[in-house]
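A single protein chain has been omitted from the complex, and every remaining protein chain is retained in its original position.
Moving on, here comes subunit A:
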Amino acid sequence: MHLPHSTLKQEFVKKWIMGLQRCKFSNKKMSIFERKKAIKLSADTAMASARKGLTCWSRALISNPDRPVPTTTRRASSACKKIVKRSRRIRRTAKCGAARKGQITRSIAQCLVRKRTQILKSLIPGGEFMNEVCLIEETLDYITSLRVQVDVMRSLASASARASEPHN
């Protein structure tokens, strides 16, 4: 299921060109904001369709490309900070018995894992519907695809920057 970087890159470029060509026809009627969004939208759709429906995240992204960026992260991260502070305070307290301390830090660790799993689920498209096993595999695939997307977009940006420089 995991494709090599170069194969994924070629698939992504192919799909992105197709998407961008379709955008061109409606160029004259689009506002600047819409055109900006179109670049990211076409890149995300190309990244997802390059996986050819083999992964959950790609199917979720294609069916809902405009999903809002999760805003709960600040609340969750401040909750995590409170948990970490509490665990440090408990470890410093000498009065707790060793076994009890171990129990407390274990349950705090479990709480942290649960909270961070929730955050991860909110970051992966379609993550809220996945079980833990699926989530891990999908995360790895999603990260690989994101890296390809960033790689190609960076190359295009530097090539465009070079092309727009005046020739001496």
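We adopt the following convention: a contact is a pair of C-beta atoms (placed from the backbone, for glycine too) under 8 Å apart; a residue touches a chain by one contact, two chains touch by 3 or more; residues count from 1.
We adopt the following convention: contacts and distances are computed from a predicted model.
*Asks:* Which one, "Large ribosomal subunit protein bL17m", "BHLH domain-containing protein", "Auxin-responsive protein" or "Guanine nucleotide-binding protein subunit gamma", is the UniProt name for the chain you do not see?
*Replies:* "BHLH domain-containing protein"
*Asks:* Check the options A:Ile62, A:Ala79, A:Ile104 or A:Cys134 and report the residue that touches the missing chain.
*Replies:* A:Cys134
*Asks:* Against the chain that's been left off, what residues of subunit A make contact? List them.
*Replies:* Touching the chain left out of view, subunit A contributes residues 10, 13, 17, 20, 24, 35-36, 39-40, 43-44, 69, 73, 80, 109-110, 112-114, 116-117, 119-120, 123-124, 131-136, 139-140, 142-144, 146-147, 149-150, 152-157, 159-161, 163-164.
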